[in-house]
Each structure stands twice: as C-alpha cells, then as structure tokens.
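The other protein chains are all here in position, but one chain of the complex has been omitted.
Which chain is which? They are A and B, in the order written, and residues in each are numbered from 1.
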Amino acid sequence: MAEKVLMKGNEAIAEAAILAGCRHYFGYPITPQTEVAAYMAKRMPKIGGTFLQAESELAAINMVIGVASTGKRAMTSSSSPGISLKCEGLSYLAGCDLPALVVNVERGGPGLGGIQPSQSDYFQATRGSGHGDFHMIVLAPASVQEMAALTMKGFDLADKYRMTSMILADGTMGQMMEPVVLEAPEPVVYEKPWALTGTDGKRPHNIVNSLYLVPEDLERTNFARYERYRTVEENEAAAESFMTEDADIVVVAFGIAARVSKNAILAAREKGIRVGLIRPITLWPFPKAVIAGAASHAKRFISVELSMGQMIEDVRLAMDCARPVTLVNRAGGMIPSPDEVLAAIETAQGGLKA
Amino acid sequence: MIVFEKPKSLTDAPLHYCPGCTHGIIHRLVAEAIDELGIEGRTIGVASVGCSVMAYNYFTVDMVQAAHGRAPAVATGVKRSDPSKIVFTYQGDGDLASIGTCETVHSAARGENITIIFVNNAIYGMTGGQMAPTSLPGQVTQTSPYGRDVATQGYPIKMCEMLSQLDGASYLERVAVNSVKNVKNAKRAILRAFKNQVEGKGFSLIEVISTCPTNWGMTPDKALAWVEEKMIPYYPLGVYKDKYAEVK
Partner (left out) sequence: MTTQILITGFGGQGILFSGKFLAYKAMMEGSQVSWLPSYGPEMRGGTASCSVIVSDSAVGSPIVTRPDVLIAMNLPSLDRYESAVVPGGIIIADSTLIERGVNRADVRAFRIPATQMAADEGITTLANMIIVGKLIRECDAISYDNLDEALAKVVSARHKEMLDLNRRAIDVGYQYEG
C-alpha cells in the first residue's frame, strides 16, 4: 500500500493523472489551479512525458486535441475565465468524439471576477460548454482523495465513452491539503482503432473530424452521440447519501458546499431535526434517481451552492418539482457557513410544522 | 510508358476546388514530397478552416481537422505525442495570419519540428471573398468594397518576414505556383520543408502565393497574371530564413 501523504488537491490531481498514464499536459497559468501545472512541469520531464506551457488556453486545449487524436491520454487544467476560452476546443472534442480530461478549479465570476472559490460554472460545465449539442462527463470531488480518484476515473470514463471528462472543483478543493493515498489503478486497455497513428501503409487513412456538410449526416452523428449519452446517464450517475434514510429535509450540495453542509446537518441532527445530505459526485449525468427517490419521503429540499443558484434547477427537474427547494448560496468567492445552512434547515423544519 | 500519374499520397476523391484554383497544384506538390521521402505511412496531416477544410479527404495519410487558426497547436499535440511521426498543417491566409496568428508565432518560437504549408491568396475564399490579413492595399473584396483602405483597415501582414525574426524558426520560404518555373521551385521548397522535419531540423513554413479566380472575379489566366503583377511585388519570393542553408 502506498504511503499516506498530505497533498494539495491540485497536486493530487496532477499525480493521479500521471498514475493513470497521462503523459501529456498542456496549460496556461491562472489562479487558483497553478499547482497542477507546476507539479507537471517538475514531474513530466523525469518520466518521459510532455509538459508544455501553451501560449493561451485556446492553444492548450487544441494541443490536447492533437494528442487525443493520436489515442493517448492528455489533459489540461484551468480556472473559470480560462475554461471559457477552452469552450471552443471542448465543442471540437465532442464533435470529434475524442477522449480528454479537463480540470476547472473554479473561481468567482463573471468576467475576470476574483480568485476565491466558486461553483458558478455549473451551467457552463453541465449545459453550455461550447456550441452545438453535446455533453461532458462532469465530476465533482469533495476531498483531496476524491480529487485523485475522480481524475483517474475521469480518464477511464473518457476513454470508455469517447467523451471529455471534466473535474469541476473549486479554489478550496484545489488549495486544501488532506491525507491522500495514491495508487496506480489497474490498467484497462481501451481499443482505439480510430486513432491517428500513421497508416503504416496497412490500412485506409483515419480521419478525426467534426465537419459534416450534409445535414442528414450531421444529424446522424448527433443522434448516435446522444444514444451513447443515454448509456452514460444509465450507468455512471453517482452520488453520496448521508443520513437520508429517514430525512424529512434533504440538503443537496457538491464539493466544498457539501463539506460545509455536513457540519450543519450534524448540528441539526443534534437538535432532533431529521435532515440528510445528497452529494452529487457526477454533475452530468446528474443523479436524478437518487433525488427522486429521496423525494418519496423528504418534504423539503435545500440546494447549497457557491453560485446564484444553478444546480437547484437540476434538483427541481430531477423530481419534477414535486417538493419545494430553497436556495442557500453565497457568490463571488464567498462560502456559505455551516450556521447559514443550519438556519435554512431550521426554517425548513419550521415550515414542516406549520 | 507512364509520363504523368497521380501521386500515391493523394486519394481518388474528386477535389471540390473551383476551376482555376491553384490548391490542386499545391496538394499535388505536398503529396509528391511525401511520396519521394517515403513517409506516407507515418505522416499525419492537420487540415484547417477555409477552402482547404476538406483536405482530410484528399491525402491518403491520417488526418485531423482543426478549428479555425488552431492547426499549429493541434499539430504540436500530435507531434509531441509521437515525435517519430511527420506532421504537417495546411492552412490558408485567414486561418494562419489572422485568427491563428498567435498559434503560428508561438509554434515557430518553440521551434516545433513540424511543416506548415501556408497558402496565401489574399482573400477568404470559403466564405465568399472577404478581406484577408494578406489582401493588398486597394484590393476590392466583399468587406473592402471600396478597396482596402490602409488608413482604416490596416496593412497586409508579411508572415515570412515577420517570422524570420524568431530564433525558433528554422526554414521559411515564399514561393508561387503561377508558372511552370515557379511550380518547380515550389516543389523543391516543399520537399525541403518535409525533409527538414525528417532530419529533425525544426520549424519549416512554406508560404505559397496562390490564386482565387472566383473571388478575385478573374479568369484563371488573368488570376495567374495578377499574381505576377500585383502579389509577387508585394510579397517577394525567396528564402527568409534557413538555419541549415548549404554554404555555396
């Protein structure tokens, strides 16, 4: 068993990517994710890998496209404003059905915003990561160990479904240190007959492309892709449920918001309030069945977010608005305190009695 | 006796280019270079956005289609993934000298061991004839209907001259394909640009002065003459940089 070490979330992502076989990293400096690049700059040259500081986020994501088209694992990382620049590439990755891993250690926005933690790129990650119809697999770690685990899982899911996996973290997750045990996963071989490896004169040429000028052809690729997405939705949605079995009130939160909410839930339980937490681990696919299942007994839901309220829409949709959902939120780099969440739980409890 | 045949590295797909367009000649020169170096099986091409967007259908090598302007970044990724592969981009003037200037400059500055074929015909062809970064002063296009006014629309960019200032660039040459003599010379330059990569000599870019009879509103022969009379005087042919020039 590997040694337990204290590591920053950003560093855990980088080391986990290396353990998952990624040897190509491209990035551009931006706070608060720079440790990913710094770690890669140190390690990659020593293991025969590539670390390249690109001239821009646009260039970085397109370098990822280049490596991905050859069938190898590649990644880039950035923070909110940089991810906006990468959106063009995210659309092309989807259109070309290429696997890749992209990390967003979110900060407050819009615009240049700030550098403190945020979750306000939820819509961008789960709905509008670029032009055209497509999805990414969006993973939301809530601990340093999970930063590592989901990075490894992200590469596997990307290869399995020929999709982009995004780690949607925030400044807190990137900057905090926690004990972590890093072990290389069992290698799985994913056949990539589409990869550009040179024809060697032995096969017709492979073409990695997203252009289809005949609308019937383009439509067919979209339907086929969404067929694959349905498989992902059926098989890969994941969530952690905490004290939800008997819950009258269910808090839904991911990442740092879930960590804060756990404190509030424990405090509320001490006061005799039956409250639990659903923590989505995949934001796309959203764990709809878990939410819908909880709505069979819970009367009220609370969505805790570091945004103006984005995930709350998915919470409502997951249960067809069957229960009221209130929002506890801070924005711009602020984080809700356990007391704020507790107050919302107590208000919800009061509503139950009324 | 066969006196003329299609290069092996070109597919049988009929080219979609307009009559009189010189893309066909340049495609052929690239394919001939690949054939002569015997690198077809290990070459990977990067198509760009513009008239040559469907170049991936015309070369028999593995191909990836890049977003507008990003071909040098995609090529960087492909090359870094496996440096034993021969990687080339095929880009027009809007792609390389406008929306992709940053990627062009920085791939050259890094000295990426790739080959760039830069087709400069002073206009956006695919979108119907808009002003390009390389459109000549006074040139009439759809978006410079009164002629390119340098006071408001700026000056053309001379890419070879600009890139020649970069230490990372290895080989930069501007050629044309408007006459048999120039085509032969272009063939030599393109072959050299691929050979450089095979030999690990770094970033090579060949700027090919080309035509667009359709959007220039000229017959093919008038277009070839316009290259000689207008384009070449503004964009002088020749070698702009050659780190490994043979001493004569």
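Note that a residue touches a chain if its C-beta (ideal position, glycine included) is under 8 Å from a C-beta of that chain, and two chains touch if they have at least 3 such contacts.
The model shown is predicted, which means the values in this text are computed figures rather than measured ones.
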Omitted chain touches shown chains A
Touching the absent chain in the whole complex: find that residue among A:Ile83, A:Ala125 or A:Ile335. A:Ile335
Which of these, A:Leu19, A:Cys87 or A:Met176, touches the one chain of the complex that we don't see? A:Met176
Out of A:Thr50, A:Thr70, A:Gln116 or A:Thr282, which is the one that touches the chain we can't see? A:Gln116
Absent chain, residues of subunit A that touch it: 4-6, 31-32, 115-116, 171-172, 175-179, 256, 259-260, 262-263, 266, 335, 337-339
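Criterion: only the chains that are shown with their structure count from here on.
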Measuring centre to centre with CA averages, how many angstrom lie between subunit A and subunit B? 40
Considering the complex alone, what residue numbers of subunit B touch subunit A? 11, 40-44, 46-47, 53-54, 56-57, 59-67, 70, 73-82, 85, 102-103, 105-106
Within their complex, subunit A touches subunit B through residues 24, 26, 50, 52, 54-56, 58-60, 62-70, 72, 74, 88-89, 92, 96, 196-202, 204-211
